[in-house]
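Apart from one protein chain that is not included, each protein chain of the complex appears where it belongs.
Letters A and B mark the chains as written, and numbering starts fresh at 1 in each.
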Amino acid sequence: MTDLPPALQVKLGLVIDLDTCVGCHACVIACKGWNTQGDAGPLADADAYGKAPEGAFLNRVHSFELTPETGPAQIVHFPKSCLHCETAPCVTVCPTGASYKRVEDGIVLVNETDCIGCGLCAWACPYGAREMDPVEKVMKKCTLCVDRIYNETLPEVDRVPACVRTCPAGARHFGDLGDPDSAVSQLVAERGGYDLMPDQETGPVNKYLPPRPRDAEIDILAPFLEPVAEEPRGFMAWLDRTLERI
Amino acid sequence: MHPAPSLIAFSLLSGLGFGLLAMLGLGIAAPEGLVGTVFWGLGLGLSGSALLASAFHLGHPERALKAFSQWRSSWLSREAWLASAAMAVFALHAGLITFAGWRIAPLGWLGALLALGTVGATAMIYAQLRTVPRWHHWSTPALFIGHALAGGSLLAGKTVLAGILLIALGAGQLAAWWLGDRLFARSGTSITRATGLGVPDGIRLWEAPHTGQNYLTREMVFVIARKHVAKLRVIAAVFGYAAPAVLLLLPSVDHAIAAVAVLCHIFGAAVSRWLFFAEAEHVVGLYYGRGR
């Protein structure tokens, strides 16, 4: 069903902290590993050991370089998966209804048995969050681990997306962004979480936390150290004075 | 965007086919007898093979029927309906004309409307995509319909009409190129807004998420050198519009000249359509080091 559900109460999504992401790609592989054996799987790899390997991944980490006008250049590692947009264009363009947004939590999914592999939803997604499976020829995308987060066969702590569970740097958070009191909403409020490509008017649910300022001017605040002596003899005299006090 | 041959062929043939059918349906061209049969066959054949070509672009053509279900929101679905309806109406219309000799004009008009609607819907598949600013503009359906009408009239042998339409279309295409080159910047989507980081000139992709290609880079991050673009635009403009228009507006146009004009146009339009895809920058390219 290609219609979008009306405004939802529950908006499950991810909050990604660009301040701590070290670009380790752990989330990329955990996602691949989980989903290839799960409902959305297998996630195939074509030419896996060949000249031009090309597989379907639901989550990818880009690295950007920033060259501010003052201060040294910076690298920001930038993970990206489906943002589970509120007005998801990928859903409305789908001719078959294979793409849909869940009413109960806003998760955007593909019903693979209905997918004709036309690719239009991937064209419609500004974020590059959808990839065609090179072997199955159907569209794959982040499921927000819908088969984990409600999974009653898993212990409660584990009912979080695979990428969140695995992130060694604690840079990925999962929760209900429709609830202003949720931990993720609070984090977004505190840290100034933002939308990617707001002008595309997709209303992404996932939010990004900006890197904290780097190379901040400690320089100005920190006075140089005051010398106690200029040469060894003076230093020993200082030592004498100081030790007397201990 | 990757200029997939199946999509170029589909949209081109579908434009020509439905354009021709529209001309026939509107009665602008009304060939009789065997010639008429040939023309109807050509129109239906072109649009039919266009639909086939489009199926090549599907991962699962066997499920194509499912594509009819989402007409309320999906232009692709609407296109499927419109194309089928147009083909059905024209098949009936043509059948009645050919076999019974009945020409029911309103049926032709309805068919023409559906045919142009199909072309429009095809165009809207592209035009609706905010993610491709070059396409996301009314000029996209205008040009698609323009191509259909000009190509259709050309195929239908309406030389003067075709000549005039080709001149208008050529002008429109030039304007669209000029405009298109500015649309990405105007869209407001930039690498800064895509990442939420930094100042425009001070940010760039340092390392892509993977060292090889993936579906996205192949499908949507197609790049073509500027100098090629300029060359190809000239080729498209000359062959697609200028040359056939000149040929058609010659004082006397015989079959040979018309045939040359048709071939010229098809070649030029194909180049133009190739450029339509190849030049279109998808915003996802921003994440892969393309554009700013």
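Assume a residue touches a chain if its C-beta (ideal position, glycine included) is under 8 Å from a C-beta of that chain, and two chains touch if they have at least 3 such contacts.
The rule is short, and it goes like this: contacts and distances are computed from a predicted model.
Q: Out of "Formate dehydrogenase", "Peptide ABC transporter permease", "ATP synthase subunit a" or "NADH-quinone oxidoreductase subunit J", what name does the UniProt record list for the absent chain?
A: Going by its UniProt entry, the chain not pictured is "Formate dehydrogenase".
Q: Give the residue, chosen from A:G13, A:G97 or A:G128, that touches the chain omitted from the document.
A: Of these options, the touching residue for the absent chain is A:G97.
Q: Which of these touches the unseen chain: A:P95, A:P134, A:G178 or A:P204?
A: A:P134
Q: For chain B, which positions touch the chain that isn't shown here?
A: Missing-chain contacts on chain B: residues 206, 209-212, 214.
Q: So that we can see where the missing chain sits, which residues of chain A does it touch?
A: Considering the whole complex, chain A reaches the absent chain at 1, 3, 5-6, 19-26, 28-30, 32-34, 36-39, 41-55, 57, 63, 65, 67, 72-77, 97, 100, 102-103, 109, 111, 114, 134-136, 146-147, 149-154, 157-158, 162, 165-171, 211-212, 214-216, 218-219, 222-232, 235-236, 238-240, 242-243, 246.
FYI, only the chains that are shown with their structure count from here on.
Q: Using CA atom averages as chain centres, what separation in Å is found between chain A and chain B?
A: 38
Q: For chain A, which residues count as touching chain B in their complex?
A: Result: residues 1-3, 18, 25, 28, 52-57, 60-69, 75-76, 78, 80, 89, 92-98, 114-120, 122-128, 131-132, 134, 136-138, 194-201, 208, 210-211 of chain A touch chain B.
Q: Okay, in this complex, where on chain B does chain A touch?
A: 1, 57-61, 63-64, 66-70, 72-77, 80, 125, 128-132, 187-189, 193-199, 202-210, 212-216, 218-220, 282-284, 287-288
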